[in-house]
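Entry: chain A
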Amino acid sequence: MNIRMKRIALMTAAAALMLWPLGAAAELKPGTVYKIGWASDKSNYLSFVDEPLAKGMEIAIEEINAKGGIAGKVKIELDRRDMKSDPMLGATVVQELIAAGANFIVTTCDTDVSLPGAQMAAKASLPVISSCGADAAGPSQVPGGFGFLNVPGTLTQGAMLAEYAAKKGYKKAFTLKSKSEGYTHTLGVAFEERFRELGGEIVGEAYYTLGDSSYRVTATKMASSDADVIMTNTFPPDTTAFLKDLERLGNTKPIIMVDGNDTPVIFDAGGQLDISAMTTYGGNRTPGSAFETFEKEYRAKFGADPESLQTALGYDLVVSVAAAVEAAGSTEGAAVRDALDNVENVAGATGLISYKNSPIGRGIPKKDYAVVTFDRANRKFVVVEVGFPQKFPPVK
Partner candidate 1 sequence: MSSLGNQKDSSASPANPAADVILRATGLAVAYGAVEAVRNLDLEVAAGEIVVLLGANGAGKSSMLNAIVGLSPRVGGSITFEGHDITRKSTEMIVRSGISLVPEGRRLFSNMTVRENLRLGGAALRPAEFEREFERLHDLFPILRKRADSQAGLLSGGEQQQVAIARALVGRPRLLLLDEPSLGLAPIIVNRVFEIIEELRRRKVTILLVEQNAERALKIADRGYVMSNGVVEAAGRAADLQASAIENAYLGTAGA
Partner candidate 2 sequence: MAMSQKWWLRALIGSAQILVLVSLLVAAVSLLGSSTDQRILTVFLINLIAAIGLQIYTGTSGIISFGHVGFMALGAYGSALFTADPAIKAMGIPNAPDFILTSAMGFLPAMLIGVGVAAMVAAVIGRVFVRLGGSAAAVATLGFMVMVFTVLSNAEEWTRGAKAFSGIPAYTTMGWCMGAFAVILVIARLLRESDTGLGLRSSRDDAIAAQASGVDVVNSRYVMWVASAACSAVAGALYAHYIGAILPKAFHFELTFLVVTMVIVGGQSITGAIVGTLLITILAEALRRLENGFSLGSFSLSEAPGLTTAVLALLIVFTLTMRPQGLVGRWELDDLTARWLAKRRPAANGTALPFEKDRERNPAA
């Protein structure tokens, strides 16, 4: 144990001591309920990710409650309310959830839109997690260390994609980003940064506006450039439109994409998928893996294949929170926060999840990425590589 580790251990011990009286007071009592309050988008543009997330959470909650709840004692209840992707309404809904007795707050799938609500939760000393928002700067903007992410974030994913591109021998990349959102910009920037670091060159950058229908000007520029790979930070329906436009121009340059495209809708994009790859979560998808088990449960419950990867992320969220509550032995906010900070190797649907000593930043989980390709005939994703980037840009 080196000095640094010792210091961390001491500090943790001290923190635990300080929290001891609180923890003892709120020891998990059988028959009580742990309420997860979710200011979620049900009816606006982020509902396309929050809806599948909700289904995944439902599976995890049923699974845990069937075993008597967290530590066999405390059942989980989900209170999900609509915030319509409106930051102001988001904060209002969080306040409402707190008043309704929520023990843990989940916000919508965008760290920026979530922030007012997350700050509200922190003020009430409740841990708060964005359902799948990916800005690594998110947790640091929530006071008191109460802020968490459910995914490793755009910086690592961008770096993962860059490392994959470098491994494939690509030297010159053309990127497509959008400043309409944090996600559609920072991931691309992280890719560029890491790609350059690995000796690559960014020969072109293009921008789109979220919801654009025509990418032909950009596609034409890309196809006629000397890039040997195209990186795009889009997600459907923008991605499908973009790939269609590339297809129609007869593009042959490989395309690399991001996790927002991990949904069967992507297969509508057609031929360009044959030369495309994508980073996403859920490394191990082999038979018998947690991912496969999850998919089976999902099919059993909903009678259909998961409509997107977000279902698995919803499952991950609940098991991480449950693990933290169990470890804290308490439902008290600060205790759960500290316990979640120390969660290590919890088995989620997308693989092992660790918040402890996160290399990315406090509150941000480390879990493996997968690089997948597309099996168009069967509309399936094929995992070609699993791992985590060696290096990634620092949080800004």
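Here is the rule we use: a contact is a pair of C-beta atoms (placed from the backbone, for glycine too) under 8 Å apart; a residue touches a chain by one contact, two chains touch by 3 or more; residues count from 1.
Candidate selection criterion: all candidates are chains of the complex that A comes from, given by their letters.
Note that this is a predicted model, so its numbers are computed, not measured.
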The sole candidate from 1 or 2 in contact with chain A in this complex is number 2
Complex contact set, residues of chain A against candidate 2: 42-43, 47, 51, 80-82, 84, 86-88, 91-92, 95-96, 99, 111-113, 115-116, 119, 135, 137, 140-141, 179-182, 185-186, 396
